[in-house]
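Every protein chain of the complex appears in place save one, which is left out.
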Amino acid sequence: MSPPPSGDGTEPADELAAAFADGPAFVPYLVAGDPDYESSLQYVEALARGGADVIELGLPFSEPIAEGPTIQSAIVRSLEAGMSPERFFAFVEELDVDVPLVCMTYYNLLYQYGAEEGSRPFVERAAEAGIAGFVVPDLPAEEAGPLRAACDEFGLDLIFIVAPTTRGERLERTRERVSGYVYVQARLGTTGAREEVSDRTESSLERIDDWDVPKAVGFGIKTGDHAERIVRAGADGVIVGSALVDVVAEGVEEGRPAAETAAILEERATELKRGALRGASEPEAEQP
Amino acid sequence: MSPPPSGDGTEPADELAAAFADGPAFVPYLVAGDPDYESSLQYVEALARGGADVIELGLPFSEPIAEGPTIQSAIVRSLEAGMSPERFFAFVEELDVDVPLVCMTYYNLLYQYGAEEGSRPFVERAAEAGIAGFVVPDLPAEEAGPLRAACDEFGLDLIFIVAPTTRGERLERTRERVSGYVYVQARLGTTGAREEVSDRTESSLERIDDWDVPKAVGFGIKTGDHAERIVRAGADGVIVGSALVDVVAEGVEEGRPAAETAAILEERATELKRGALRGASEPEAEQP
Amino acid sequence: MSDTQFGRYGGQYVPEALMPALEELEDAYERYVLGNEDGFLDEFRERIRDFGGRPTPLGRADRLSDRYGREVYLKREDLLHGGAHKLNNALGQVLLAKYMGKERIIAETGAGQHGTATAMAAAHLGMPCEIYMGRTDVNRQRPNVFRMRINGAEVNPVDIGRGTLKEAISETMRDWSRTVEDSHYVIGSVVGPSPFPRMVRDFQAIISEEAREQIRERTGGLPDSVVACAGGGSNTMGMFHEFVPDEDVSLFAVEAGGSSLEVDEDAGVAPNSASLSTGADGVLHGARTRLLQDSDGQIMESHSVSAGLDYAGVGPELAYLVDEGRVTPVNVDDDAALEAFHRFSTSEGIIPALETAHAFAYLEEAGDELGEVVIVNVSGRGDKDLETVIEETDRRGIEAAPEMSVFDGGLR
Partner (left out) sequence: MSDTQFGRYGGQYVPEALMPALEELEDAYERYVLGNEDGFLDEFRERIRDFGGRPTPLGRADRLSDRYGREVYLKREDLLHGGAHKLNNALGQVLLAKYMGKERIIAETGAGQHGTATAMAAAHLGMPCEIYMGRTDVNRQRPNVFRMRINGAEVNPVDIGRGTLKEAISETMRDWSRTVEDSHYVIGSVVGPSPFPRMVRDFQAIISEEAREQIRERTGGLPDSVVACAGGGSNTMGMFHEFVPDEDVSLFAVEAGGSSLEVDEDAGVAPNSASLSTGADGVLHGARTRLLQDSDGQIMESHSVSAGLDYAGVGPELAYLVDEGRVTPVNVDDDAALEAFHRFSTSEGIIPALETAHAFAYLEEAGDELGEVVIVNVSGRGDKDLETVIEETDRRGIEAAPEMSVFDGGLR
């Protein structure tokens, strides 16, 4: 087994590193199977067409303690439509997209999968399906030993979240274990689109300034303008979830054909990606 | 002041003694002012016509703890029609009857009457109105000192109740203070007409066999047959309340003219009086 | 018969049929309660500890102490099993009835606290039990009706009059007149014919026995004043009794001022239950005491937002101590009691019974007479009063009361 890839850049898995290589990455998130398997396939593909560099795919868990109301509802829709780990892998295999896919789910689903105890069977199957890495919001670095080992075994990345409250030793522990990219949580709280970008983003980015993994910022990003400011603040990528899930929810509420919702998602993705690019291309206004 | 008349026959007040003198006495009870002042006058007069030897007139008190539901309702009717101690005396004065009247009420009304403290003013006024005596169900012999004194002062009788539970010393204490007649409570409980005459009547009468005051039995007597059996058991009189109050209540319920109710009361009184007389005239079947 | 009286109050004004039962009870009281015959008192003390939860604590009310600039201590009868001081008496009497060989327990109840306590004591000791309760009280104290039924007691609603405590007592006396040979009437306060007022006081006096010890441990001395609400006066006498000889300790009995101290003679209604403050001498329910009555002597319908204080009479010993100047009667109105209920709940984390809230309302109104160290008797907890408080608070627009919009479709 190779030594674990880390925040210092030792052997990051290729796929995700590549996605961040040429300028700021746009990392959209949707719940797989929301509101149903078929529509969801179209939606994810629309994000890819809209310029996604990485896509985070939520595998729904019944107790999503890190999610705000928007994603909670999406999870309920997906579960009610029959999403399960098995179907998730089928979904990933059926997807016709060219960008790396990250599976975002809670630890119990990884843990329960397969006959064998622990998360290894899940990782093995995910690797086979073509998943590039994981985000597990209820798995802090301290508890991640077994999963980190399984990811290493199968060549997958394990992304950790750095919160506004993460400091000191905990920052170091995360740095040692992270790979692919680090998910910088822009504010305290749960996921959900906001009107304003948080002040705490910059100071969070500063604290991990010297990490070698790309830094993607999420939690509350809604518009191209947000994306622009986040990138200007130093992010290597922007993660956008609830703002896109909102489009799916609207589609459900208004009974829109899936193709139409897919078109809106593509458009929204394009705008967000453009915002991110603007943040990188123009010189910063108040640059010292 | 003369010494108190007692169960041993020392100086009973004349009126009541006389009423029991010629054979068994019939002692009906009604609540004065039930259901209204005018009707009630007619009803009491009807009882006299029907053969009453003494009439017990209830002066209604708001907390009649010794009464069953029949008389409680009569008390409510009378109070709602405006009965009060003052009106009660007017009522007594207005009554056109030739038999002695006994006032049956609770101690607080006696106690509160008039400017002076204690029961003396009430007794004075009652004497003036022509009342012959009192029954006060919540005043046992132990608490009756002041009232006994006032009755002696104004020449009124004070009737006490002997219950099935009254024995020993308590019996003696009552015997010392009673005058007019002794009210023998036929059974435990509150007032109210019953279908059966209680077995306990005989044993109660036996216990006071040697008392010199007349023994009138009450509580639950309803028919001429009851009256007959009570007298046969050794009573000098029968007290009938609820069975007559029931007639008044029926009249109210069915909207009968007062005269009609009065006629029924007279008839019922006649029957009861006849029953009592039968009990005295014929020899007892199982006489030893 | 001066041992049935307190000064000119007290006595035995009951139907003849009950007199022998009172003699029997007097005898049993002397032998078992005063004389500890057959170890009665030991068993009582053990059961009130292990079943009842005695001793109850004396705790400092930190935030009220700050508010009033005095040391306010709370005697926590709300922590007694059943949720009020009532069990001290109910357990004592049911146990006594057992020693006397009685086979059935009857009792009246107003707020339902005494009925609940009696039902619990009767279940605990395996005695059948029937409770009389005015229809109005049945409907305004539902949780307590549930509790009595669940403890296996019969609950007999009384439809007479306004259907509150006064009517329930009268009706229980009627039952007792019928069943006196094998039933014991567990009267719920320091009222009724002798020996009830003395006996109930003795069972409740455990409150002040403990509190007097506890305050000495806490402060090294006696309190300047002791405050308790007064309906019939059993928590009051229980809280006062051991302090009566301590002449420097002021005793305040807080009555329910209801909506007004004026009476409506014509309607026969006193919109309060302040018999010590506004009543006159009379005889009710077996005793001579202070009563709310009209000039004829008819008993008035009393009123209080708190069912447990809603009574036209008061214990004869309390009337006597007021006449003697030893106890100061005061009163607070319904609104003040509701405000105190909320103030106390939010600032101390203890929800008092509405009865008890009257005692706290007095703290707000009182001045220097309370002195520096005050003990308030928390006679019971307010669980039974929640619906009433919410409705009345809303109706009257009481300040500082919480909103109740969390339920689907509002409150009901």
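All chains are identified by letter, namely A, B and C, in their written order; residue positions are counted from 1 within each chain.
Quick note on the criterion: contacts are C-beta pairs under 8 Å (C-beta built on N, C-alpha and C of every residue); 3 or more make two chains touch, one makes a residue touch a chain.
All values derive from a computational prediction rather than experimental measurement.
Peer 1: In the intact complex, which of the depicted chains does the undisplayed chain touch?
Peer 2: A, C
Peer 1: Among C:V33, C:V72, C:A121 or C:V226, single out the residue that touches the unshown chain.
Peer 2: Per the contact definition at the top, the residue touching the missing chain is C:A121.
Peer 1: If I consider the whole complex, including the chain that's not displayed, which of A:A52, A:A74, A:V162 or A:A216 touches that chain?
Peer 2: Touches the omitted chain: A:V162.
Peer 1: Which is it among A:R170, A:R207, A:R256 or A:R278 that touches the chain not included here?
Peer 2: Residue touching the chain left out of view: A:R170.
Peer 1: Considering the whole complex, which of C:G7, C:P143 or C:G371 touches the chain not shown?
Peer 2: Looking across C:G7, C:P143 or C:G371, the contact with the absent chain belongs to C:P143.
Peer 1: Contacts of chain A with the missing chain: which residues?
Peer 2: 61-68, 72, 79, 84-86, 106-109, 111-113, 117, 137-140, 142-143, 160-167, 170, 174, 185, 188-190
Peer 1: What chain C residues would touch the chain not displayed?
Peer 2: Answer for chain C: residues 49-53, 56-60, 62-63, 76, 78-79, 81, 83, 119-126, 135, 138-139, 142-143, 145-147, 149-152, 155-157, 342, 345-351, 382-383, 386-387, 389-390, 402-404, 406-408 touch the chain left out.
What we mean here is this: only the chains that are shown with their structure count from here on.
Peer 1: Could you classify the connectivity of these chains, where an edge means two chains touch, as line, ring, star, complete or other?
Peer 2: other
Peer 1: What whole-Å value do you get for the distance between chain B and chain C if each is reduced to the mean of its CA atoms?
Peer 2: Measuring from centre to centre gives 37 Å for this pair.
Peer 1: Per the centroid of Cα atoms for each chain, what is the distance between chain A and chain B, given in Å?
Peer 2: 97
Peer 1: Express in whole angstrom the distance between the two chain centres, defined as the mean CA positions of chain A and chain C.
Peer 2: Going by mean C-alpha positions, chain A sits 65 Å from chain C.
Peer 1: At least two other chains touched by the same residue of chain B: list those residues.
Peer 2: none
Peer 1: Could you check chain C for residues that touch two or more other chains and list them?
Peer 2: none
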